[in-house]
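Here the complex is missing one protein chain, while the rest keep their positions.
Presenting chain A:
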Amino acid sequence: MNRIVVVGASAAGLAAVETLRREGYDGTLTLVGDEPLAPYDRPPLSKQLLASEWEPERLDLRPADDLAALGLDLRLGVAATGLELAERTVRLADGSEVPYDGLIVATGVRPRRLPGEGAHVLRTLDDALTLRDRLGPGLRLVVVGAGFLGAEAAAVAWRLGAKVTLLEPAPVPMAHAVGTEVGAMLTAAHVERGVDLRCGTGVSEVTEDGVRLADGQVIEADEVLVAIGSLPNTEWLEGSGLSVGDGVVCDEYCEAARNVYAAGDVARWYNPLFGTSMRIEHRTNAAEQGMAAARNLLRPAGRKPFAPVPYFWSDQYDMKIQAYGYLRGHDEVAVVDGDLSERRFVAAYRTGDRVTGALAVGMPPKAIRTWRQAIAAGAAWDEAVRTEASPTGA
């Protein structure tokens, strides 16, 4: 293998090219990115960067010297527009064609939008800088979507003195991900600070004056942020023969076709640890999957299934939320340590008869690490809850 192309120059793509070099690959290595910037970190966009605590330079994922040392054929500011599987070439927006022996697709996701013009989204550095220029005391900000991204942005805007209205179509924000009780607890943190949270409120469009709700009512705002989830960037793969369905469909090795792998937010792969196909939009998964895809591409004889325990964190007000595992579709949530009402707790999640997830707020790292091990081991729920749960747990 002498020509490897990695499409997508964010966390997953960077992890892939670094791993390839570390594992001894010394052929041509092309890294394609649609943004004109060297790989940068996205989680701070809705946290320290939005709050003006950090400047953009701090988001660089690697110093320029480290990046240069990788010896990349770096194509930044140019999107991939097509893939020819049979001819093994990637087409780029500048008209060039890049041949490959091995390909890693890491094109990520983009924000879902609402009808109407003028709303902010929050995915790129540019998005974040545009929004933060507007934030300040007295600004009327409507945030559509009270998921983790919307909630983090709302918390930052509130801290900067904005009058925040947070609109959420579901009865309880994040309930599908973390359960009703935990979702309600996280939500209370907004309400008690004076954020105007309205659940069960669908938004039909963005207007010149704000947003129009599904019932026709208009909520006026100076700025609107739409944070209603994302869509995988797979359009450029249409007609390529790759299987696409809410992401690039891969097997347990992250392989989508012979010598074609996918990693990061765009990859839908079969995770054997949970026995299900999943697509994970978490920062840590991007790095881990980029590494796994690179290793499997380079060493097909020794390739390993990618079976991680997903992890994410979220900072909202004074709370740090951390979660391990696959919480979606869980059957039961139990507080196994601490106290929900004190916002210091570990909640465990059951799917079938197994522990499949754990979420902690305000707990020391060891308290949740034990639960990560239980998830990684596929521990039986009854046993894990009996042995791990403290006597004070609910």
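We adopt the following convention: a residue touches a chain if its C-beta (ideal position, glycine included) is under 8 Å from a C-beta of that chain, and two chains touch if they have at least 3 such contacts; residues count from 1.
By definition in this document, contacts and distances are computed from a predicted model.
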* Asked: The chain that is not shown, which UniProt protein name from "Ferredoxin", "(2Fe-2S)-binding protein", "ABC transporter permease" or "Sarcosine oxidase, alpha subunit family" does it carry?
  -> "Ferredoxin"
* Write down which of A:Met291, A:Val336, A:Val355 or A:Ala379 is the residue touching the left-out chain. => A:Met291
* **From A:Asn271, A:Gln322 or A:Thr351, residue that would touch the chain that is not displayed** => A:Gln322
* Structure fact -> Had the left-out chain been drawn, it would touch chain A at residues 11, 15, 18-19, 22, 41, 43, 58, 60-63, 66, 283-284, 287-288, 291, 311, 313, 320, 322, 364-365, 369, 372
